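All protein chains but one are shown in place.
Let's look at chain A:
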Amino acid sequence: MQILVCIKQVPDMESKFKVNADGTWYEGTDLAWRMNEYDEYAVEQAVQLKEQVGAADVTVLSIGPERVKEALKKALAMGADRAVQLIDDFAYQKDPFQIASVIAAFAREKKFDLIFTGMQSQDRGSGQVGVLIAEMLSIPSITTIVDFSFSEGQIVAKRELEGGIKSIVKTKVPALVTCQLGLNTPRYPTLPNIMKAKRKELLSISISELLKVEGKQETAKMYFPEKKGGGLVLEGDVGDLADQLIKILDEKIGVLAR
């Protein structure tokens, strides 16, 4: 069974972001980078599926500059068999249509039985790439899954809907699923597995070999949102802060008047 997992490297969302010089993206330097959280669930599910079926090969793919190798190495240490980096120093300028086109071009000849992606990236958050890859490959896709099972060529997945409701959906492979948080518990790579990962194949291919389409959109401008409502900001000694807050709550909403 051939399995592909598409992952992205994103900044830690707790980072101090700065807008870049041309005002169209965030500045990439001085950020701590990690694997997109949703993609960790995708890698874990792929590795669990391999453990279930035995004869399977898991390829993990990422698009980006040199640093994305770190995210790929983590996926290898989690249990993926091989990694592919599509080298692109300007991946952030590509729109979801271009990113999906590149991955579909890579995947088309390889005939993967299952493709896993995160449901969205934590930075751009378009949530489009997974579905677009599936549509380009003419295979079914199930989005936002929080439960996955595979048996005899059929997937049964639970999709997470609003308000805690789930819907149950079945389809046959080949197929693509996009993974939501809570799908599983992503494993931490152990030291022996990190060492083992160093010997696994990590192939680098220039994105120009696969990118054949123009983008349909681009970022015109990026900025920090204005603070709305002019809320009061309090700082200082915790004891004083508590007194101030209690006074405000009492005056403004009488929530303490019980």
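Quick note on the criterion: contacts are C-beta pairs under 8 Å (C-beta built on N, C-alpha and C of every residue); 3 or more make two chains touch, one makes a residue touch a chain; residues count from 1.
In the analysis below, contacts and distances are computed from a predicted model.
Asker: As a check of understanding, state which of "Alkylation response protein AidB-like acyl-CoA dehydrogenase", "Electron transfer flavoprotein alpha subunit apoprotein", "N,N'-diacetylchitobiose transport system permease protein" or "4Fe-4S ferredoxin" is the UniProt name of the chain not shown.
Answerer: Record says "Electron transfer flavoprotein alpha subunit apoprotein".
Asker: Given that one chain is not shown, which residue among A:8, A:50 or A:158 touches it?
Answerer: The missing chain is touched by A:158.
Asker: Pick out which of A:1, A:87 or A:181 touches the chain that's been left out of the picture.
Answerer: For the chain that is not drawn, the touching residue is A:181.
Asker: If the missing chain were put back, which residues of chain A would it touch?
Answerer: Contact residues on chain A toward the absent chain are 11, 13-14, 16-17, 19, 26, 95-97, 122-128, 131-132, 135-136, 140-144, 156, 158-172, 181-182, 214-225, 227-229, 231-235, 238-239, 241-243, 245-246, 248-249, 252-253, 255-256, 258.
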